[in-house]
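Missing here is one protein chain; the remaining ones are kept as they sit in the complex.
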Amino acid sequence: MPKLTINGKEVDVPAGTNLIEAARAAGFEVPHYCYHPALSIAGQCRLCMVDIEKAPRPTIACNTLAADGMVVFTETDRVKETRRSMMEFHLINHPLDCPVCDQAGECWLQIYYMKHGLYDPRMTDEKVHKPKALPLGPHVMLDAERCILCSRCVRFCDEITGGGELGIFNRGDYSEIGLFPGHDLSNKYSGNVVDICPVGALTDRDFRFQVRVWYLDTAKSICPGCARGCNIDVHVNRRRPHHNGGRRVARLKPRFNADVNRWWICDDGRYGFDFVDAPTRIGMPSRRADRGPLEITWEEAIAEVASRLARYRPDEIGILASPRMSNEDLFALEALAGTLGIERLAFAVPPAAPGDEDKLLIRSDKNPNSRGAELIGLGGSADALLDDARAGRLRCLWVFHHDLLASAWPAAETRAALERLDTLIWSGTNTGATSELAHLVLPSAAWVEREGTFTNFEGRVQRFRTAVEPFGSARPDWDLLGQVLATVTGEGAPARAEGWFRRLAEAVPAFAGMTYRSIGDAGQVVSVP
Amino acid sequence: MSVAAIAFSPEQLAEVRRLQSLYPDKRGALLPVLHMAQDTFGYVSLEAEEYVAGLFDLSPAHVHEVVTFYTLYFREPKGRHVVAVCHNLSCHLAGAPEILAHVKRRLGIEAGETTGDGRITLQAVECLCACEAAPMMQVDDRYELNLTPEKVDRILEGLA
Partner (left out) sequence: MTLVLTRSFDDSSSHTLEAYRAHGGYAAWEKAQAMEPAAIVDEVKAANLRGLGGAGFPTGVKWSFIPKNHTGPVYLVVNADEGEPGTFKDRYLLERDPHALIEGMLIAARAIRSALGFVYIRGEYVEPWRRFSAAVREAYDAHHLGRGFDVVVHRGAGAYICGEETGLISSLEGKKGWPKVKPPFPAIKGAFGQPTIVNNVETLCCVPPIIERGAAWFAGLGTKTQGGTRMYSVSGRVKRPGVYETPVSVTLRQLIFEHAGGVTASGRLKAVVPGGGSAPILTADEIDVTMDVDGLKNAGSMIGSAGVVVMDESASIPEALMVLARFYAHESCGQCTPCRESTGWIYKMVHRIVEGHGHKDDLDTIVDVAKRGGGTTICAFYDGAVGPYVSYIEKFRPEFEALISRA
């Protein structure tokens, strides 16, 4: 453990720590562009210079390992002057695009210029011109003039995803980031290069020109796209509702978690939030009627659910939960089922096509909480439920989130089975083929609209938090289920998700001892392997 | 020379493998093999880059990086002859600007261009390290030294 002194402060760091990280550990930020902890050292930007005792000139911090007894200064006049020089070098050919560049507000040229530059520019010659607004694939837009050639994106495609699609062509100030002519940046993690690009050279096509970043609010969440549970931040536009096409969720960004996704998320997860404000979104409960669905109030809806459930024997009722539901939703459902004596419970409906999987992040199970559903005890056979429905043994089925007619089950048989039911209740966020057959459709709040926990495939329980208000009158499933339970039992139900989690932790051994606080931002692994 | 398809012959592929075996990492043979591709196909097209990338298990982008970085790889068809006039320091002091202007007039093209009949590609290049014989130029594989406008004319006329 080398012990070194930085700006007069002694700090102990693990062997192999570079000076940028060592300074950070001591509470000092060393400005940098090309360095990224996930990638190899490039040493190209020359911004991270620091003064080291006995070194005749400032040295780059990223490529210098902390050594015992080293004395480092990150704020000498010489270092500050060097930073100012480096900012000038970076901006010599940089286009004055701020007014039209999406990166404004989170651009590291802007940020470091204001902090370390503040010189009067003296470059009056013609700047080098390069391609602008060049799509690099479905998700990424390149502006080669803005690029500071830090090579982070090149190294990402070499070292993280391995495809090597990006390169730096030519030389000198004609150097240019690009793809092999005619090729595409269509690997499944292409959006990450936008995150790691310090400037507006690589921007998100989906987010392009939608809303300024300083209007965005953020909430910590978990991507529900697969069983990995990548940690994310949800960026939400509340203050300029007329921007971004009226969509409330502006974009998703990965959030660092050393044990789950590190710095990355896949493109499917990153761009999978269109459904939140899509036209198919359901805002009000409705009952099936001759001239189309009839909107009803929640009081009416809950009363009808309770009364319909009371009509049948428990063994005539089946509930198809969804591994997209949170632990809180699932436990509330288990509680209701238990109270009513309903034993036909399942959650795993086979998907139409097998999901893709890779060695990086993507899991073939495209649901965030299969593990939670298993642990909470909802793992019955969904096929058996369908059989029962087909054979008429099931008279009432409550389906959560699944579109059964888009699953692997044969559509015609499935439709026949559903139509044979006396009562089909459907809970979910967006209309689909199954919801159209339902007698009662209940709107669920989407994952960005509520808080709760998911259990990923490794058993890690992770919190996701509310980013926006629910669409219309949609409610979290645990809330609806709690209200139904309250109607049935006459007892109050928890008013917050945390209340359900507490009950879950008491009832299910795998979650014993867990609290929202203990889960924190890093998550916590269940006690059962 | 136009080629129907970009592919090395079996003998050439054996040579590629031999070259690759000379280096601790076969990638070391990339520059020599790109020279081979240029000699065989006339220039290094994008198709040739992808072909060579396949021989080295490299992404085409990384081969493109190499081809665009170095000046001796032609990415478009070049003339039957390449005339590269040095315009660096000692040649400049010895009158390179006038020699270069003379060559441009004679050929009717600018530096970087090829004559319409495909005979000559003209380049203005950096120090070829024959400063004792300035001004000078490289014509294909050989250096032509101590140039005068008359000598230049004789040399150009000799290029078929």
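Each chain gets a letter, A and B, in the order it is written, and its residues are counted from 1.
Everything below uses one rule, namely that contacts are C-beta pairs under 8 Å (C-beta built on N, C-alpha and C of every residue); 3 or more make two chains touch, one makes a residue touch a chain.
Small disclaimer: the values here were computed from a predicted structure and weren't measured.
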*Who touches the missing chain here, A:14, A:27 or A:43?*
A:43
*Have a look at A:122, A:359 or A:517 and name the one touching the chain we're not showing.*
A:122
*Which is it among B:6, B:46, B:131 or B:156 that touches the chain not included here?*
B:131
*Quickly run down the residues of subunit B that touch the omitted chain.*
22-25, 27-32, 34-35, 56, 62, 65-66, 69-73, 84, 87-90, 92-94, 125-134, 138, 141-143
*List the subunit A residues touching the unshown chain?*
41-47, 49, 57-58, 60, 63, 82, 85-86, 88-90, 92-93, 122-126, 128, 148-149, 168, 170-175
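Following the convention adopted for this analysis, only the chains that are shown with their structure count from here on.
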_Residue numbers on subunit B that touch subunit A, as the complex places them_ = 46, 49-50, 58-62, 64-65, 68-69
*Once bound in the complex, which stretches of subunit A touch subunit B?*
163-171, 178-183
